[in-house]
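Report on one structure; see the data block that follows.
In this view, the complex is presented without one of its protein chains, the others remaining in place.
Order as written gives the chain letters A and B; numbering starts at 1 within each chain.
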Amino acid sequence: MQTVFSIAIDALAYGMVLFVISIGLSVTMGLMRVVNLAHGAFAMIGGYIASYAVRDLGLAYGFAVLLAVFATIIIAIPVERLLYRRIYGAPELTQVLMTIGITFCVIGIANYVFGPTLKTIPLPEHLRGPIDLGFRSIAAHKLFAIGCGAAVALGLWYLIERTSFGVKLRASVDNASMAAALGVRTQVVYAASFAIAVGLAAFGGVVGAELLPIEPYYALRYMVTFLVVVSVGGAGSIPGALLACLLLGGIDTTGRYLMPEYGEFFFYLAVIVIVSFFPRGLLGKAN
Amino acid sequence: MTAVNEIPLATSAPTGHGHLKRDLIGLAIISLFAVLGYLVFPNNLALLTRIIAILLLVLSLDLVTGYCGVATLGHAALFGSGAYAAGIAAVHFGITEPITMVVIGAAAGAVAGLLSGAIILRGHGLSQLVLSIAIIHLFHEAANKASTYTGGSDGLSGIAPDAVFGLFQFDLWGRTAYIFGIVLLLVVFMLLRQLVQSPFGMLCRGIKEDPVRISAMGASVRGTLLKMYTISGAVAGVGGALTAISTQVVGLDSLSFTMSAEALVMLVLGGTGSLYGAFIGTFVFMFFEDFVSAANPFHWLTLVGALLIAVVLCAPRGIYGTVVERLPSLWRRRS
Partner (left out) sequence: MSADFVFEVDNLEKNFGGLAVTRNVTLAMRPGDRVALIGPNGAGKTTFVNLVTGHLKPDSGKVRLGGNDVTHFKPTQRVHHGLVRSFQVTRLFLDMTPEEHIALAILQRSGKSGRMAGNYISHPGMLFEVDELLSTLGLTAMRHMKVREIAYGQQRLLEIALAMALRPKVLLLDEPAAGVPQSDTGRIEEALSKLPGDLAVLMIEHDMDLVFRFAKRVIVLAAGEIIFDGSPTDVTRDPRVREAYLGSYGHDRNVA
């Protein structure tokens, strides 16, 4: 019983971190149809900035998170302008190569600036120890990660379903040329969603740093994980991404607890089975 | 101007004879470089042999990506299967005759090609890429788990191939291995030139450009692609067997996502869809890697990244493709 509970909490925390990082990728891929393998690099940049802010500048954790999110967005803007704009609508192979190139560059630069060692982001006092739930106690940072995931899901739901930006975004995802003909400035929608996506990646990189530790190969190690989540959930679908994260987080965590010697075997087996039968993802659009 | 344009049109009319002549020239150039490599880098024959093995992987990738238009990030699965099959045959079953080992590697690669082709071809675009990624990770984890046979993360060691034809021992300097590799490469290259010019090769190029039209002509797109995947697997398997024979160990890195991605980078760097591009891309990439990563692996990564971005922005057809495209106009300007 205790194991089941531990697995469930770990799976939930891991799944939520995956969700926070991947959801931006899912939205931008549904919108701009770019296979973006560099998304994890932005999460990593966020993690590095937060680590630097807390450890070297002595900022409070909350400020460090904000700084990481905004600084990552500022770094991403010229990258989007100069590089991503060239590959919108290009064949997948081109997009893969360009974004792998960006990832490699970010890894090399991160190592040059921060060194090859693992960087921690010290948590504030109240997030450190365990929290007593009465019948069990859980590590506070896991609960925090789960809360962040839930908050992001709710916030995005509100943004997309209840605001005028959301209407424009949904219209552009469904049919960009029609949305443009109706007067939606799709370029602005693209740029705003890209910024939100990068910001969320950075946020996820910071709050998930205890589970996905920050080091230069982060961008390469999880590059595939994020892409897989989007593909399994269906590009552009928020419920799909949430479902995929919880499902894959559950499979991965269970596998690690019960059959650690198999590594990620079951994770990728599940991916193959799901994607083979749902090539557009679990909740992807039919077309 | 029109007169200038018409002359190359008339002369470029393909004939069976012209193709053969061009292939023989290609063969002669490869042999020349092989001899040059032997003479100039006598202490680096191990690296050159490794380049040949990787080149076989990149050629094999060119068959599915360059000729059929299937983008994959999991092609090392075919290469690694060949390497492990040849290695396991030698270590656990005592099959140490090198040519038999190559045949076993090719067969295992073909089976891996058929299997991963059957899965990858279920998807399109993003799902195709994700399936290919999942496959390479699955193969990697499976090989890691089956450590009784594969040696797991320690690698499979103790591969001791016999002398080639019972005459040429694999020596410490890697001379025999190098020559063995060159001969394999020449044979494979000649067969592949035949393949890509054959009716089957033409059918594959047709599928790359418009699969709907191909099926409207009554040909099976999926069946054709599966055949090509199997052939591609055999070629990659030969490359894998060559590493097993020449280095006498097989590591998990031969079944890695990184190697798959690097093979794709090499192919695109050189240029897809010509076989020659694979040669140029592999040599440029591997030589640079050897120089730069010896100094600092992270600098190497930055450099590869920058190179990739530059290729996408400036030379999307790769080195060979760009040269072939630009050469005629340069030629005309000079004469």
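In the analysis below, a residue touches a chain if its C-beta (ideal position, glycine included) is under 8 Å from a C-beta of that chain, and two chains touch if they have at least 3 such contacts.
Being a predicted model, the structure only gives us computed values, none of them experimental.
Engineer: Given that one chain is not shown, what are the shown chains it touches?
Structural biologist: When the full complex is considered, the omitted chain touches B.
Engineer: Based on the whole complex, identify which of B:220, B:258 or B:296 touches the chain you can't see.
Structural biologist: B:220
Engineer: Considering the complete complex, identify which of B:125, B:206 or B:316 is in touch with the unshown chain.
Structural biologist: Spelled out, the listed residue whose C-beta touches the missing chain is B:206.
Engineer: Given that one chain is not shown, which residue among B:19, B:92 or B:326 touches it?
Structural biologist: In the full complex, the listed residue that touches the missing chain is B:19.
Engineer: For the chain that got dropped from the picture, name the residues of chain B it touches.
Structural biologist: Touching the chain left out of view, chain B contributes residues 9, 12-16, 19, 194-195, 197-203, 205-206, 209-210, 212-213, 215-220, 224, 227.
Just so we're on the same page, only the chains that are shown with their structure count from here on.
Engineer: List the centre-to-centre spacing of chain A and chain B in whole Å, with centres computed as mean CA coordinates.
Structural biologist: Distance between chain centres, rounded to whole Å: 34 Å.
Engineer: Give the list of chain A residues in touch with chain B in this complex.
Structural biologist: On the chain A side, the touching residues are 29, 35, 83, 86-87, 91-94, 96-98, 100-109, 111-112, 116, 216, 220, 224, 227-228, 230-232, 235, 261-265, 267-269, 271-272, 275-276, 279-281.
Engineer: Within their complex, state which residues of chain B touch chain A.
Structural biologist: My answer: residues 65, 71, 73, 119, 122-131, 133-135, 137-138, 141-142, 144-145, 257-258, 261, 264-265, 268, 298-309, 311-313, 316.
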